[in-house]
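In what follows, a structure is listed as structure tokens, so that the remarks can point back to it.
Removed from the display is one protein chain of the complex; every other protein chain stays in position.
A, B and C are the chain letters, set down in written order, and residue numbers restart from 1 in every chain.
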Amino acid sequence: MGDILKRLREDIHFMEGFNSCMNCGVCTAICPAAEFYNYDPRVIVETVQRGDEGEIEELLKSDTIWYCGECMSCKTRCPRCNTPGLVIMGLRKVSQELGYFVHSEKGRQQYALKHVIGESVLKRGYCVTPDLVKPEMHPEQGPVWEWIYEHMDDFYDRVHGNLRKPGAGALRAVDAESMDELHRIFDVTGGTEFLNQIESYSREKAEEEGTDLEEGYFLRTYMENSGNHQ
Amino acid sequence: MNFWGFNISETRSINYDTNDKDMLIHVLQEVPSCKLCIECGGCTAGCTAGRLTSFNIRKLQMFMKRGENKEIREELHKCMLCGKCILVCPRGVDTRKMILSMMKYIKNNQK
Amino acid sequence: MNLEGKQQVWKDYQKEIADDRYYYARSCIRQTFFPGSEWAYLDILKNKLGKDVLDDPRHTTCTGIGYHSDVVPVQTIMTVVARHFALMTEAGYENITPSCITSFGIYTEILETWAHHPEIEEQIREYLWKATGREFKKPKNLAHTSDIIYKFREDIAAQARYKLVDVHTGRQLRGVDHIGCHYAKMFPSKGIGGAEFPAVLSGMISSWGGDVVDYPERRHCCGFGFRQYLVMANRGYSVANSKKKFESMRPYEPDFIVANCPGCAMFLDKWQYTISEMEGTTYGQDGYGIPVLTYEELAGLVLGYDPWELGLQMHQVAVEPLLDKMGIAYDPEMKYRTKEGKDIGRPKCPTYLKV
Partner (left out) sequence: MHTVIIIGGGPAGCEAAYQLASDGIQVHLIEKNNETGGNLNNWYQLFPDRKNAQDLNKRLQEQLNHPGITLHLGMEPSRVEKDGQGRFSVSLSDGSLLEGDALLVATGFKTFDAKRKEEYGYGIYENVVTSVDLENMFRNHAIRTSKGDVPRRIGIIHCVGSRDEKVCNFHCSKLCCITGVKQAIELREMLPESEIFCFYMDMRMFGPGYEEMYREAQEKYNIKFIRGRLSEAAENREHQVQVKVEDTLLGRPLRVTLDLMVLLVGMEASNETQGMARELGVKLAPSGFILPLDPHYGNNLTGEKGVFITGCCSAPMNLTDTLNDARSAAVCITRYLNMK
């Protein structure tokens, strides 16, 4: 058995998500990603079922595995109790461990996600906080959000928030001890290493392209869309 | 890039309710054997054009049956009309005649 | 549509929900976009229903958005959640109630995984001990905060100051329920009413006097898709999914949408603005959008909370048409003021969407 298959078979998501597939298509029929991307979860499961290492490597380097939105609608329906969404989580993990994600446009976005979400978790103790939803990065949030963003301190006070202040309440500052514990959990469980791995593969790619990781490369991964995804 | 950084994606779903089945009606009249296809792919496996291009005759006739005529307009000219597919078909579909009938329909219904 | 058929399904999926003493876990998205909802939830539970809820300042994100964006490994999220269980245990609580649907899905998934793979639970206990010196008991009861409101929906109805009825015509207001995908699609038995006909929100609408709209794309995802929204380049997917839902519900002329997932509530609100700007389409009456509420906001309105204290001014789609129908008194002047009444300006108006 090749290295990729071995890694997949050790992955809990893959183990739980993949039994055997009869190609019935119920997953694709209701998949939001199949509706709007050139994506077919049935074909993903069929590919891993065939078990061809080369074919799976190609998959890990492609845009395809990054189209899924992990809504897990597929789990409800599969008559063989597979979960293509969990198979995707396994494939994405291995793609990132082996550095294959930087080969595709959608895969490279993992750097943007690491930058936006990963760092927010480690700095604020939350995945999202109001100051991170910058109106220029989120035009779709609209003028009300823009206004809230500009008057954040006054505004959150009005709706019972406790923005960046100690104590309980929405949007409070997480205390230093809890943040330390969160960091140590990331260190002990491999979370920090995983984020660093994404960063180092991305850095290599950025250097290869001669762009600055945190500026040019980040913006590219955040905004680039070749339009070849349907 | 627009102001938003994205466009609203279009659906890839086949909408059978709204699709145009006019070509299908035309072709079925001229080549009734089309109804017999069991989508086995025998035609595609040996297809001369399919070896060299993205041409897939099985899918093409299926697209016609679903009223997805755009794909047909894009792909049809790749067929070399060699007729190998007829030899293979286990249901005796006159695939070559089907292609010709599609071509005729498209020629007569140029947009 | 045959209601008795649905009621039979609801009977098949009744889950156990604790009566009292809840450990509360906040949500990244809900506290950012709906802080008033989190406040209202705690206030309703404590002051209207007399329940004991602990709002522990020491808990953090569950890292769920990172997990489903595939930047946080499973062992890490499991250990972060284990820490929440430890905090709950230390505080003397046994019932955990996350406010986020993705958290609820993840807690459920983790407990199920541990049940099938005790060796993973052992490993996580070791990790937690190593990282924090903490130990934990697994929660006795896990329920989403919308489950709690559902459980006490009749008590809320008994204290209601307003009903989901048009006071001018007596017509029942038509409500669309939108259930977050991770509520019951992964584990149907963990959701009230199951995955196909969830009753958690429709039950609230009915109890508070409204009429539930069931439309063809009801079960479809709002389109958040984690990486599909978080990365700008992918947002065409997110908005397209919500649009599909709006198009499908529009013929039913709903008066409001209610969601139990904070992300869905935010997106279904904001995308109506985006679609109106990009395509000129609006989905409500007379150029307005369809107001989108969290279930806490809906409960709050029914109970007579001030709309601006609930944070309804944070919505991009104007809620005033709904407030007017329900006959709720509000001060339009105060909508964008601070707590002290200071004027801090007001948001710009969208091009097409009436506000």
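Just so we're on the same page, contacts are C-beta pairs under 8 Å (C-beta built on N, C-alpha and C of every residue); 3 or more make two chains touch, one makes a residue touch a chain.
Here the structure is a predicted model, which is why all the values come from computation and not from measurement.
Chemist: Among the chains present in the display, which ones are touched by the chain that isn't there?
Modeler: Result: the unshown chain touches A, B, C.
Chemist: Given the contact definition stated above, which residue among C:E217, C:E279 or C:D331 touches the chain not shown here?
Modeler: The missing chain is touched by C:E217.
Chemist: Can you tell me which of C:D155, C:E196 or C:D211 touches the chain that was removed from the display?
Modeler: Residue touching the absent chain, from the options given: C:E196.
Chemist: Please output the residues of chain A touching the missing chain, sorted low to high.
Modeler: Output for chain A: 22-31, 34-35, 40, 42-43, 76-81.
Chemist: Across the whole complex, list the residues on chain C that are touched by the chain not included here.
Modeler: Against the missing chain, chain C presents residues 1-2, 4-6, 8-9, 194-197, 214-219, 251-252.
Chemist: Quickly run down the residues of chain B that touch the omitted chain.
Modeler: 12-17, 28, 32, 35-39, 58-59, 62-63, 65-66, 68, 91
Keep in mind that, in the parts below, only the chains that are shown with their structure count from here on.
Chemist: How many angstrom lie between the CA centroids of chain A and chain C, rounded to a whole number?
Modeler: Inter-chain centre distance comes to 22 Å.
Chemist: Would you pick out the residues of chain A that each touch at least 2 other chains?
Modeler: Residue numbers touching two or more other chains: 35-37, 140, 223, 225.
Chemist: If I count partner chains per residue in chain B, which residues reach a count of at least 2?
Modeler: Only 4-6, 9-11 qualify.
Chemist: In the complex, go through chain A and note every residue touching chain B.
Modeler: Per the touch definition, chain A meets chain B at residues 34-38, 139-140, 223, 225, 230.
Chemist: In their shared complex, at which residues does chain B touch chain A?
Modeler: Contact set of chain B toward chain A: 1, 3-6, 9-13.
Chemist: Residues of chain C touching chain B in their complex?
Modeler: 232-237, 239-240, 243-244, 274-275, 278-279
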